[in-house]
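A protein chain is absent from this complex, but the other protein chains hold their places.
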Amino acid sequence: MKEKIDTAAETAAPNVHNPEYLVDIQHERLSFFTPAGEVKALNDVSLHVKPGEVLGIVGESGSGKSVTAYSIMGLTAYPGRLIGGDIWFNGHHINEMTEKQMRHIRGNEVSIIFQDPMTSLNPVYTIGNQIREVIMLHTSKTKKQANDRARELLTLVGINEPEKRLKQYPHELSGGMRQRVMIAIALACEPKLLIADEPTTALDVTIQAQILELMMDLKKKLGMAIILITHDLGIVAGTCDRIAVMYAGKVVESGTTDDIFYHPAHEYTKGLLQSIPKLNEKEHERLIPIEGSPVDMLNPPAGCPFAPRCRSCMKICLTRMPETDMSDEHFSACWLLDKAKFEARGEEKA
Amino acid sequence: MTKKNPLSFQLNVDDFAPATEAERESLVQLRPSVSFWSDAMRRLRKNKVAMVSLVVILVIMIFAFVVPSFYPYKYEQQIKGALYLSPMHYSEDEQAAIAAGQKVFPHILGTDNLGRDYAIRVMMGSRISLLVGIIASAIILIIGSIYGAVSGYFGGKTDMIMMRIVDIIYTVPDILIIILLSITLRTPLENLAAKPGWGWVQTVGTNLISIFIVFALLYWVGMARIVRGQVLTLKQSEYVTAARALGAGSGRIIRKHLLTNCIGTLIVTTTLQIPSSIFTESFLSFLGMGVAIPMPSLGSLASDGLNGINSYPYLLLAPALLISLIILSFNLFGDGLRDAFDPKMKS
Partner (left out) sequence: MAKYIIKRVLMAVLTIFLVATITFFLMHTVPGGPFVAEKSISKQAQAALNEKFGMDKPLLVQYKNYMLGILHGDFSLSLKQRGWTVAKIISTRFPVSAKIGGLAVLLALVLGIPFGSIAALNRGKWADNLIIVIATCGIAFPSFVICTVGMYIFGVHLGWLPTYGLDSVKSYILPVCALAFYPMAYITRLMRSSMLDVIGQDYMRTAKAKGLSTSKCLFKHALRNAILPVVTYLGPMLAYTLTGSFIVEKIFVIPGLGGQFVSSITNRDYTVIMGTTIFLGALIITMNVLVDIVYKLIDPRIQLK
């Protein structure tokens, strides 16, 4: 495919940070420079999180949701690199921060918990050691004080017998308990933002509910904002204030939870909602999947990435990327919106 | 932020017409699917180091097996008056013969302490080393894979007993036993060689036979463990269960699923066993427990060459470098095979 030069970005005015937002990502572009070529993981992503708000980022594997979140913390893995856009967090302009400055805010102002609690904890050190580590790194507490705090945290996240647990190793705990420990580590320094990357995917359904409940509970207690990343629409329904739907490195729709669930505007969002099997469906009803296969990120198409799978695909969708203006509360990156406006104008004129 | 005027890009009505199937299809790029073997071979061909190693191995094999048949000198042939010639030099007698119009093939690597052309000895030495490596690895492959497959297939108590035996054999220090065996088998084998039809035993050398016997007794355990592990894992693979669920019979499952996945490991392990066997043989030959004189092995040539290290370094360096090259090439090629067969991407 021939490369499309993004003339819009070149001629646009520089991004301006909105100080009301805790997290403000504008037109972020990020690529991984692999031996096979440049993988354009993020292709103009814009989203924001207000203090104390819960934002859900929803999308399939490879849509770029984790990459976006990691870029806030500067955890982008080699060979990835930010190649466009701006990221602001808590007043810091992430693009311009040095590695040393980033280390100050990691674990401190922003924390993250990962998908697989089995492998996210170092198997050769005790739980206590791993919690104390982050406390003593960012505060001036002594080892004893850090230990007391660790015990407090374990109780906070609902782990019983905290004194005993501190001396145990990760393999001696269950999956749910390990995830609670991860949460304890993440909250140790009372961050303003907690990023949860598919926190419940690796856990049983019953434990899932417990962990989510715990997170919401802690959010109320500590007043932090949460970015909840998942591919499961069921999880975001009960927990998130706002939702951003991502596909192929773009945010294709964003709005409040009600907006997304009751008034989906983008064909992809509609497709996702339709494909959820419903309990009250009649027997022998076919499941409705989204046809086609995901995009090859080495050679993303020039137009809307969802075009080949979209049932309302128009000619323009194949050749040009729809706008990604985020000023509206409920926004959808789709030419259909413009078509409506276009027709309205046409009718006006006529 | 103001919204950009949709009309500013000069859109027209046609742009909003629905796209046809054909137009949508053209955007969908599917990577072609490949079969396991062609994929592996393709990866192998791309691996420059492995390809170069393969070429080196083939060249050495030609020199070891093909060239000696055409070579004007024999490995045991002692030329009078041509002792300790430096590479590309002639003895006085030979020079006289050349002056008289005779054609004398140059001694590319000179001669040794008994006037034997060194190049042919080095070539024969390579032949012995390669033969030992390949035969030993074949023995290990056959014994090890059968033992491992049986143990893994039957499982349960059979497996447990067989693996206990493997554990004990594994703990026994092999080099010591090889040395012991070669000492003790020397006389009985010599007696055997005296009998009609067994003369070849004398040529090959009792030590070499001992080496083969020990390989057959001790060295197959590594291969057995690997094959057993493979069979055990593969027996329970989900794709085996899936194939069965789809109605595939045992024969098809074994052929298409179990064996195909095993073969890769078998080939790689055997290829990497060859340099290991050559290593062991040259080690023993160096200590004087390898092939019988006058047949040369690269190890024994190096050992003899050590004595003249001050004055005739080439006698030592030629076989030393050659054996290193052989072992290195096999190792690199084996590594390349392993990377080619491993579906997980390396980088």
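Per-chain numbering from 1; labels A and B assigned in written order.
FYI, a contact is a pair of C-beta atoms (placed from the backbone, for glycine too) under 8 Å apart; a residue touches a chain by one contact, two chains touch by 3 or more.
Here the structure is a predicted model, which is why all the values come from computation and not from measurement.
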| item | value |
| --- | --- |
| Residue, one of B:Pro18, B:Gly155, B:Gly229 or B:Gly288, that touches the chain absent here | B:Gly288 |
| Contact with the hidden chain (one of A:Ile94, A:Ile112 or A:Ile260) | A:Ile112 |
| Hidden-chain contact residue, picked from the options A:Val23, A:Val39 or A:Leu121 | A:Leu121 |
| Residue among A:Val134, A:Met177 or A:Met314 that touches the chain left out of view | A:Val134 |
| Touch residues of chain A, complete complex, unshown partner | 73, 75, 102-108, 111-112, 114, 116, 119-125, 133-134, 137-138, 169, 171, 182, 185 |
| Residues belonging to chain B that touch the chain removed from view | 167-168, 171-173, 175-177, 179-181, 183-184, 187-188, 275, 279, 282-283, 286-289, 299, 302-303, 305-306, 309-310, 313, 316-317, 320-321, 323-324, 327-328, 331-332, 347 |
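Note that only the chains that are shown with their structure count from here on.
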| item | value |
| --- | --- |
| Inter-centroid spacing, chain B versus chain A (mean Cα positions, whole Å) | 51 |
| Chain A to chain B touching residues, read off their complex | 1, 35, 292-293, 296, 299, 301, 303, 307-308, 312-318, 320, 323, 325-327, 335, 338-339, 341-342, 345-346 |
| Chain A contact footprint on chain B (complex, rising order) | 1, 3-4, 6-7, 9, 11, 13-19, 23-25, 27-31, 347 |
